[in-house]
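Note that this complex is displayed minus one protein chain, with the remaining chains in position.
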Amino acid sequence: MDKVIVCIKGVPKPGTVKVDPETHTLKRESAELILNPMDRSALEMAMRLKDKYNCEVVVITMGPPNAVPLLREAYSLGADKMILLSDRLFAGSDTLATSRVLARAISNLKPFSLVLMGLKSIDGETAQVPPETASLLGLPSVTNVKQISVEGEKVIVVRETDYSEEEIEVDLPAVLSVTPYLDYYRPPSFKRMLEARKLDPLILSAQDLALPEELLGLKGSPTQVHSVFEKKIMERGEIWEGSPEELAKRLIDLLKEKEIFKN
Amino acid sequence: MTLHSFTEEQGLLIDLVKRIGEEYIAPYALEWDEKEQYDPLPMRALADADLFGIIVPKEYGGLGMGVFEMALAVEYLSYYCAGVSTTFAASFLGAYPIILFGNKEQKEKYLPEIAKGKKLLAFALTEPQAGSDAFAIKTTAKREGDFYILNGVKQWITNGGIADLYVVIALTDPTKGPRGASAFIVERGDPGFSFGKKERKLGLKASVTTDLIFNDCKIPKDRLLSKEGMGFMVALKTLDYARCGAGAQALGIAQAAIDVSIKHAKRRIQFGQPVYQFQAVSHTFAEMAMRLEASRALVYSVAKYIDSGAKDFSGASAMAKCFATDQAMWICERAIQMMGGYGYMRDYPVQKYFRDVKCLQIYEGTNEIQKNIIARELAKLYK
Partner (left out) sequence: MEEIIIAYGEYNNGKLHPASLEILTPLYDIAERLGKKLVLLLLTEDFERAQSLPELKKALCHYVWIVSAPELKDYRDDLYSEVIIELSKREMPYGVFFPATFQGMSLAPRIAGALQVGLCAHVNDLKLEGDNLLMFRPTYGDNIIASLYSTTIPIMATLSLGAFVIKENPFSPQISKYEMPPEFKWQSKMKIRKSKPLIKEPSRLSVAKIVLAGGMGLKTKENLALLRELAKVLRAEVGVTRPLCHAGWAKEEEMIGVSGVSVRPKLYIGFGISGAIQHTLGMENSEFIIAVNTDKEAPLVKMAHLSLICDAGELIKSLLKQLSRESN
């Protein structure tokens, strides 16, 4: 276990989101970005591995320059290196186009043992990027992992599926998405926060990654928005106002009337 | 209405403490209080955040910051739970003697682990018959070859049982009275060292208080801090440094009490308007805010005075502790009154602030003892 790569994502702070009226994609430049909360699991897991195996942790994000504070946050949690994948050509990427960029950047970091990501992002919520990136790298992927340990060239993971909790032996290197429910998440280290202020990430463009334009961004995304529309709201129903006690009584009467208590 | 400006580092420190408060303390504080439960979670987070290292010199892996930064951390932590900040601040009380009086070997042995938060500390002076009258302690430490043998009981020790290291004041030469006292580092697990039951308290319920029992407790002689006979010197100097911490706790609790009660007063409608509109109410808040800001100004200025390298600051630190805690007690009492019945209910946090803040007028030297110190220092100015 020499190197662990963590992919993180900046998501718009709830309430600061603006949507491009033409492309219907998020205007990430305008939004205030926060670290995708589920990525904290991937970072925490990586730091636990670092504590145990003394491995190097490299953190990668794809996004506009305003994602730099997120990388610094990852540094203050214990990451050793920061990489920002940033290029106008990346804008509007769907999960395939995103995975292409990540896979290339990860591939350039060989040799590595593990790639960790959050289960999903709280904005898109697709959960597709970890397995899709793994697929492009030709690596195994395991999703919703809650424990990781290393035995030689294999990693032993525990994951929760819809049916069971499984202990799985996986060949290294592998891509894992981590459960959002860990028992503890460390806060940033104050010392590393002070250091991080003065550090800048390595910034890589499409050209640096030798990726052709037609595979990137909106152009390179096979899923396209056809149209966007507002869902019609049905006619307004009845409105009751009053004290909670009063409303509770009326509601109970209504429920009785509807024979809700008899089912 | 904060009237103070901070350096960039201090600003980051405050933000980090707030973050720890929001994430690791706020969701649980009422539950810990209700269940009288010590949860190591916030200590683990504070350790991971390097915050046990605030006052530890950089060469021992600490942050090398001063009393002011320690006070800021304690103030903002107390805003979320004074029980938690008591555990944290009591650990500093145990760390100061080692930082101020430890020899090179002792510092190298203990400070790196203290800075990392791997060792929690406690400071033990009080005994059943020696509260405000600290010189009346009876615990003895008898030299036997390369060891000291401790016998006696320390009472109401914060972090008793959960701390890893205890700085204990004991008599090496009972014939010499206060000049016969010495300070020792005792480790949990030392033979003959045990703990009394967990005390049941009015407030600060998230912290642990027990007796320490020394029954032929045998420790190596290199655990002696400074020299024999210096025990009270160590203790008093430590308390001089730590008093700003108690003052800072008062600031955090009082701020929380004001925040909660003023929000309530602005929303609570009686006689057709928010109660804040009544002058009796709004003037009370004005008074609460004035008293808090006056306390804050005093605590901050004393902390900065100590950090500037002042030699003699017993009186100043006693003023900071006594004034800020007295004002906070008044503010918390008023906060309950401003909320009426809501303030008295255990679903709301103000009653907790009121119970927590009371202890601050008592521990780390009662406010009456603080006034003795102030009066003594004052007298020196008018010889």
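Each chain gets a letter, A and B, in the order it is written, and its residues are counted from 1.
The rule is short, and it goes like this: a residue touches a chain if its C-beta (ideal position, glycine included) is under 8 Å from a C-beta of that chain, and two chains touch if they have at least 3 such contacts.
Keep in mind that what you see is a predicted model, and the values were worked out from it rather than measured.
Q: Could you run through the displayed chains and say which ones the absent chain touches?
A: A
Q: In the full complex, which of A:P131, A:P188 or A:P201 touches the chain missing from this view?
A: Among A:P131, A:P188 or A:P201, only A:P131 touches the chain that is not shown.
Q: What subunit A residues would touch the chain not displayed?
A: Counting only subunit A, the missing chain is touched by 17, 19, 24, 26, 37, 94-96, 99, 122-136, 139-144, 156, 160-171, 174, 181, 221-231, 233-234, 236-245, 247-249, 251-252, 254-255, 258, 260-261, 263.
Definition applied: only the chains that are shown with their structure count from here on.
Q: Between subunit A and subunit B, what is the separation of their C-alpha centroids in Å?
A: The mean C-alpha positions of subunit A and subunit B differ by 41 Å.
Q: With touch defined as at the start, can you tell me which subunit A residues reach subunit B in the complex?
A: Checking each residue of subunit A against subunit B gives 184-191, 193-194.
Q: Under the stated contact criterion, what part of subunit B meets subunit A in this complex?
A: 9, 12-13, 16, 19-20, 23-24, 41, 44-45, 48-51, 53, 63
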